[in-house]
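Comments concern the structure below.
Note that one protein chain is taken out, while the other chains of the complex remain in position.
Per-chain residue numbering starts at 1, and chain names A and B are given in the order in which the chains are listed.
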Amino acid sequence: MDILAQQLINGLVLGAMYALVALGYTMVYGVLNLINFAHGDVLMIGAMVGWSLLQAIQYLSPELPGFLALMLAIAGAIPVCVIVSVLIERVAYRRLRDAPRLAPLITAIGISILLQTLAMMIWGRNPLPFPQVLPSDPLHVMGALITPTQVLLLLLAAAAMIGLSLLVERTRMGRAMRAVAENPRIAALMGVNANRVIVFTFAIGAALAAVAGVMWGANYASAQFAMGFTPGLKAFSAAVLGGIGNIYGAMLGGILLGLIESLGAGYIGDLTAGVLGSHYQDIFAFIVLILVLTLRPSGIMGERVADRS
Amino acid sequence: MNTRYSLLRIVLFSLLLLVFPVVASHFGNSWVRIIDIALLYIMLALGLNIVVGFAGLLDLGYIAFFAIGAYLAGLLASPQFAVIVESLQMEYPAAGDWLLQLAGETVAAQGIHWSVWVIIPLAALIAGIFGALLGAPTLKLRGDYLAIVTLGFGEIIRIFMNNLNGPVNITNGPQGINLIDPVRIGGLSLSGEAGSGGVVHLGAWSVPSVNAYYYLFLLLCILIVFISQRLQHSRLGRAWIAIREDEIAAKAMGIHVRNVKLLAFAMGAAFGGVAGAMFGAFQGFISPESFTLTESIAVLAMVVLGGIGHVPGVILGAVLLAALPEILRHTVEPVQTALFGHIWIEAEVLRQLLYGLALVLIMLARPAGLWPSPRQEDRPLPASDTQAGGA
Partner (left out) sequence: MSRDTLLRVTGVGKRFGGLQALTDVNLAITRGHIHGLIGPNGAGKTTCFNVITGLYQPDSGHFELAGKPYSPTAPHAVASAGIARTFQNIRLFGDMSALENVMVGRHVRTHQGVLGAIFRHPAARSEEAQIVAHAEALLEFVGIAHLAQRTARHLSYGDQRRVEIARALATEPLLLALDEPAAGMNATEKSELRDLLTRIRDRGISLLLIEHDVKLMMGLCDRITVLDYGKVIAEGAPVEVQQNPAVIAAYLGVEAA
């Protein structure tokens, strides 16, 4: 039972990070019908910038409470990620809005490579140890252990998700986002500036990814130029699982995928009589993705896509 | 008159191809080795071209078929099978003994060492089957979803190759498989006999091993080019292009889209498998590191950069992007050292930068590639998103 509780906690933590990144994927998909392949690397940029900021903060004011240092790092990572993401949209995606669908995807792949290579040039090839600014003594919750970093992560994720739903449901910009996601042409006729909404969407997604990135680095105590790719893919799978284009779907999908991965990795040894071990963890996300797209492409919360050609 | 000039050009080009290794050998083995690898990439790019270029299916996990071919060579032409038997005996003694019985004492001790003439067709066949298997779930998916799912498959295969070293050691995990047999033609090893220093002795001639492989790979490439062209200009090729252009109209015209797509996956995969088997034999050693997503993307970059769907363009893209890292290594690094005293950007980093830039710039500025088909038909510009499903 203890193991179960631990796996659940781990899954929740992992899921929270996936949810944050999945939101970026799903929102962009909602307004542009595009998979932003490079979004995972925005998470990486958030982590790397956060790392640099923490180095600076620790050097300049070492007595600053860890919590504040971390929040400052996040606050600093967010603008960088937003700028990067908005630039990508402006320079690459915008030009290809009417291009055949493969073009934006291939471009996104190229951008992903560029981001990773630039990060490699700036921060080096090797993983960097992420400063542990919060106390590392874990708390005991329901028979499982959870570190303060993880608690902060869950709190931040919850706050972000609540904030986002308020934004989308209650504000003018949120309404505009929903309108553009439904029907860009009509939205434009209603006076919505589609471009501005799209930029805003990229920005919000990037901000969430920045938070996820810094907390990922803090949680795993490491950051590296290639770290964003796999989480990005998994977050995308989570978005599809929850129903691509649906914000609540992304949140649900993220948490679910985190739990699936964690429980799966924990029990796969038992389930397969030792043939498969926990290092097969990464394939769960892909299997989920393949199953969802084959069996129920609209995801958990997506609308049933009508049989239209 | 025109045909006389083209014939002349073909003859000259062929002479150049034939003579190249002889000339390059004077500068050491490395240039020919670079071209050997480039030839393998050409095979890969041509295989992917069938899937992406002809049929319009963006496969991001293509390198998995390269891996399958390579590991097939690794299992069937090396001592690895002996390791498998031994490992099986340790974990599951009953099964291990059964396998020992089945394989016989010699094989169990030394591994399977089948000839390349068996392995090449087997690699094509098995990779082809996997191509159809992995393609099957993607048939109803829209372009970008198809890409991600194929990417997932590629990763799954790599993860398996990386982890199938326990409980029973099949692939030897991250360490890879060593001592893969070189290609043997009529008893003559293309890697040279032991102690010959990588030189093949045929009667009075002695030829460096890399040169021998050059001619073999060149032959295989020509074969694959020939098959590609034949496929492209046939009923099947037209069906592929029809699906790429407008899947709904293709269906309405009676094309069995499902089967035709599976054929595209299978044929493309088969080429990849053959290239993989050759890679294994050539290097003598394989590990999962050679079969990462980066490689899938590299092959895609070659197809995209060169000219999607246009065979000569794809070859150009493959040569450029395969030879590029080596050219960079020989030029950029010494230049930087001379100018700045040390290396600011390593060749490896520069290569990655250029890959990324190539993909982005080509898509933005010249989506048809560097050398697109003069004949409009080969230039894919799918009119609209015509696939249903995929959310």
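Just so it is clear, contacts are C-beta pairs under 8 Å (C-beta built on N, C-alpha and C of every residue); 3 or more make two chains touch, one makes a residue touch a chain.
Nothing here was measured: the structure is a model prediction, and the numbers come from that model.
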(message) I'm checking contacts with the chain that's been left out. Which of B:H113, B:R184 or B:R238 qualifies?
(response) B:R238
(message) Touch as defined at the start, partner being the missing chain; which of B:M267, B:I286 or B:I362 qualifies?
(response) B:M267
(message) Please identify which residue in B:I227, B:L357 or B:L370 touches the non-displayed chain.
(response) B:I227
(request) Name every residue on chain B in touch with the hidden partner chain. (result) 227, 230-231, 234-239, 241-242, 245-246, 248-257, 263, 267, 376-381, 383
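To be clear about the criterion, only the chains that are shown with their structure count from here on.
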(request) Round to the nearest whole Å and give the separation of the Cα centres of chain A and chain B. (result) 33
(request) Spell out the part of chain B that touches chain A in their complex, as residue ranges. (result) 56, 58, 60, 137, 141-145, 147-149, 151-153, 155-156, 159, 163, 166-167, 248, 293, 297, 300-301, 304, 345, 349, 352-353, 355-360, 363-364, 367, 380-383, 385-386, 388-391
(request) Give every residue of chain A touching chain B within the complex, in rising order. (result) 34-35, 92, 95-96, 99-107, 109-114, 116-118, 120-121, 229, 233, 236-237, 240, 243-245, 274-277, 279-280, 282-283, 285-287, 289-290, 293-294, 297-299, 302, 305, 307-309
